[in-house]
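Have a look at this one before I ask anything.
One protein chain is absent from this view; the other protein chains keep their places.
Entry: chain A
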């Protein structure tokens, strides 16, 4: 390879001087670019290059700013500037000239100008506003090339706020006679859809027209849009399924012109795109899936030619077949395809085969069995990417029986990996696996070692993970490790052993060389030693203190780690020796520059002297009862009121402060000439005569929107600073609530006796196979990797695909809730295992490779106890189902959402009558008011939660009904509501502590930040007399319109307000034409549906006003123009105009 480079380099000077050569004519020796490049290639060091380029840039700068430079020279200069920028040197002075070139140049010059702009600038660059006019002009040009250039630059980058200015022009291009223009217009609109979906909502039917365009190229372009839209909302486009299928049929059938063939495959990229769309449409939808079976079969059949691109189509088909509602003969063909991929000698195909296997493994674990030997080979593949993909696959099939081997393989890879990204990813995975399976004690043999995923294995694995990961680890891994350790498992004795083992192993580690241990690990070690070293009888606190002191003295120890070590010492300093060490250490750090260290040192000093206080502050073996945290900080109330009395300014939340700041900033930017909105409307969107005026005003306000957006996101975030394990930690309570919720996640059921039998049956198998030595080793590895995948353990697989990762499943806080979960689980265990078995029946296993495992697994199945013998047939399951509490719940085949919602159906049936009787519980003062329907929120064992919102003039009241359906009273109901977008304040809670029938909770809501819909998340927890607390989560969604009230202002007031507001949006809406005057009719509809106040209507214009509770005004200006309604909204609140536009559109559509 390198000689080719050398040849190129040596050829370069001669090439440059030879004018006669065909290529060289372009690189004439006088060309300045040629000189520059020649200069650079002659250089030897980076430093010299820097010097040369800076000289070059200086000369370019001088020339571009000279008034005598012609456009042609400018073009040449731009190319040189592009070259310098591509080498990584900034040439920002040339940006403005690039825009000028695009504006003033013709033909090639313009093209270079546009190119330079698109390479130099980004869509947030302020200079881009200057390009808007040029784009507008070129879009209207009669020169097709100029239109093309404008469309290309628009799809590369365009300021979001300026889209309305050019949208009508781009829309118009959808009807252009030239298909290349139509095609580019479609893609430009797609770009708009991506950056501002609201703005293009009204042209969805035009997209449909593009889909039906007579030119296949335009149709292909429109598929980009459909792929995106269907990804977001498949339901809305089910009606198009048949069209996509028929397009694909025609393409596959070779109906397209021969030009579209690529290596004699008809339009392969189009096929790929169509199959992707189909798979999105057919997901979880049997009826839609049925429409596409035939064409998928056809595609599979046709794509048999041995070319790269046909494999691309095959791969899409396979993924699609496994995504949509299953059909057995297609699945069989797809499985065969995957086999071909995996077994292919071409590495790219092998890679995709592994990807496909990883994708389908949850539905068809047997397929992994079929290819187990190939997978084993891939584990030792020289290509790291293949190896990693294999590990990813193994990660998906991990279960209790093979976790040790798989983790071992992953650690092996980790030890070799040099790539940060891979390391972080894998470390996370290993930690997840280790935490998931540590307490299961199953022993089996592999390579004559006995492995058991037990306590020691867990600690050792975590040790390796910590020491391998370096300091790149995600902080939640040590967090959850310590959480596990402190919360422990079901048995106290096990916990003690685990902690003891950890302490012992850490002491050994600290005694050795600590230099290479990452800081994270040292912190974990410090905490564990501080907390649990007393468990060890041989270990004296003094020894531990000494070790920690050594750690403190080391230079490499970071100050954060030091504070951990100091905290640990605080817990340990007892006895005379301890106190003296503590005094010594604290004296060193009490004058530290680091405030945290200083604080810890202070604590250490005080607590070591007062052992009584220490016992109180840091109780040993304190049970982890959730600490009561006063999150409203009410204990500060006194302080605050004192401060206020002393004249301090009241507290404003950050977003409000930012808001005021940005408001103050933008006010002065308003152009002087515009006094009334009515006069401003002369430059509305549709009016192309004065685009400059338009772009100026809304461009400026657009900037201010951005500013306050940024401000909004700078609010304090607490996620990063979790200190969950410290007893001192304030977050302990919040964590435990979360944990209690997670308890509901399913846990795989196993009884030790079963496993023992499995092990027994398995351990005999390897001795029976007389195979050559290395082969045998691989087979053994295979059988340990794929152990237990076939039947029962698929439960784990299914469980894993659920939405909540079941990290902390072991210790169930609430007894009764955990038993509830168990109940549910046992049902779905039955179900999922049958579906898997059904799949197995459809696809008889390939017995040559898999016989071993199959034998063990079939044995295994037959030994399952009554509850799990589902393989016999469906009647068993039905019987079980009717016995259980969960009538009507039908876990779907995929198992994806099997456990999340217990039973939606019966509830819906109950809803109507319940709604009627619930409404009688509405408080008297709310009963006469307009309210939403009562909707159910969630259902628990004894409780039903429903809610509605009531519109009051000054507020929105959320009413939550809690209905107790059981006979026994429910106590300690606690309802917590929370929302990012809403301010929730409690109006009144039901006084009763025990609820026997219905309790009503009232909350008043105000909007913090407008959004199209605002959502509340809530948690309810309660207690029945006998039993432990239970919790459930729910959410409630309400449209922004609920918070909109009419705002009564006069036209004069409106005028002054209009000028003061900074955030605005413009858009065209459709007019309603039903007999009477269209503007009045439309405004009436909007007024009724959105609660607006009509200020005045003059001729073709109307002004309306409304406010968002409390007192956040929004002004609207409507003008009829060319049969459409041009709307301009202004408000001091960011996002409010955008959201309202959305609701206006909706209101008019629904009309």
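To be clear about the criterion, a residue touches a chain if its C-beta (ideal position, glycine included) is under 8 Å from a C-beta of that chain, and two chains touch if they have at least 3 such contacts; residues count from 1.
One rule holds in what follows: contacts and distances are computed from a predicted model.
Which one, "Sorting nexin-1", "Mediator of RNA polymerase II transcription subunit 11", "PESC protein" or "AP complex subunit sigma", is the UniProt name for the chain you do not see?
According to UniProt, the chain not displayed is called "AP complex subunit sigma".
Consider the whole complex, including the chain that is not shown, and state which of A:48, A:62 or A:123 touches that chain.
The one listed residue touching the chain not shown is A:123.
Which of A:96, A:180, A:981 or A:1012 sits in contact with the chain that's absent?
Among A:96, A:180, A:981 or A:1012, only A:180 touches the chain that is not shown.
Which of A:315, A:481 or A:520 sits in contact with the chain that's absent?
Considering all chains, including the one not shown, the answer is A:315.
From the listed residues A:44, A:68, A:86 or A:508, report the one that touches the chain absent from this view.
A:86
Of the residues in chain A, which ones touch the absent chain?
Counting over the whole complex, chain A touches the hidden chain at residues 1-2, 4-5, 8, 11-12, 15, 22-23, 25-27, 33-34, 37, 72, 79, 82-83, 85-88, 90, 106-108, 111-112, 115, 119, 122-124, 143-145, 148, 152, 155-157, 180, 183-184, 187-188, 190-191, 217, 221, 224, 227, 259-260, 262, 268-269, 272, 276, 308-309, 311-312, 315-316, 347-348, 350-352, 382-383, 385-386, 388, 420-422, 425.
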